[in-house]
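Questions regarding the structure given below will be posed in turn.
The complex appears here minus one protein chain, its other protein chains still in place.
Labels run A and B following the written order; every chain starts at residue 1.
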């Protein structure tokens, strides 16, 4: 199955990408690299820090939702997910307390979905780190670099 | 107006870029991409966290000052701002309390100036996030990736 077929098999419907409020855009292409800026889960119901209001499992689910939003942007940027050659880099930023230690298990919610959809082409390098705060108190913000 | 003319019209005079203390430099070019490392407002008078010592408007002004410092480095790196093809990515890091939520409105101080100077070529993708602390307690640190 190609990535678009895989998405359907996973019963994932990509949302309409959000419109940034400000002098910036969701992605910029340079050569065959697409830089996708910080995306969140965009879910007004789930807010707060992992390790405080939110559990590890909550964090995983929010990272997965964020990955779905990143895919919506990537589909537009690459003119279809089947044009993706490789997910290069994921920057996983967790809204976390200063004693939280399980950032990788949160960002796995994003990494696992990327590999489910893209297979070997979805295996990326990454960072998973703790931020003191994030916009609107979202639990996770994730960026990507993608090769097409 | 081209970017250099636009800067003059905005009555912005670029400072002499700072000299890093250490085994690193302000920017490195690879192919047609320039990676510009973390810059701050370099203003010894304004220190502290946005949401604590500093207001949102203070933060916006510090992000704008940081953008001016980034432009000073970019002018040297690109051998003139008119050679810039596209501002690709901005990484906006705010020295913020753990309850701060308006990082995008702070980093708009940088984004707005970039678009004022470069027009459509200044529209970038970005992240705007909260750091637990920054060097010398500066209120904001910003990086860029630029295509020439």
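Keep this in mind: contacts are C-beta pairs under 8 Å (C-beta built on N, C-alpha and C of every residue); 3 or more make two chains touch, one makes a residue touch a chain.
Keep in mind the model is a prediction, meaning the values are calculated, not measured.
Within the full complex, the residue among A:71, A:90 or A:140 touching the omitted chain is A:90. Looking at chain A, the residues touching the absent chain are 31-33, 86, 88-90, 96-104, 108, 111-112, 114-115, 122-132, 145, 147. Residues of chain B that touch the chain left out of view are 21-28, 30-31, 35-38, 49, 91, 93, 97-98, 131-137, 141, 143.
In the analysis below, only the chains that are shown with their structure count from here on.
Inter-chain spacing, taken between the CA centroids of chain A and chain B, is 25 Å.
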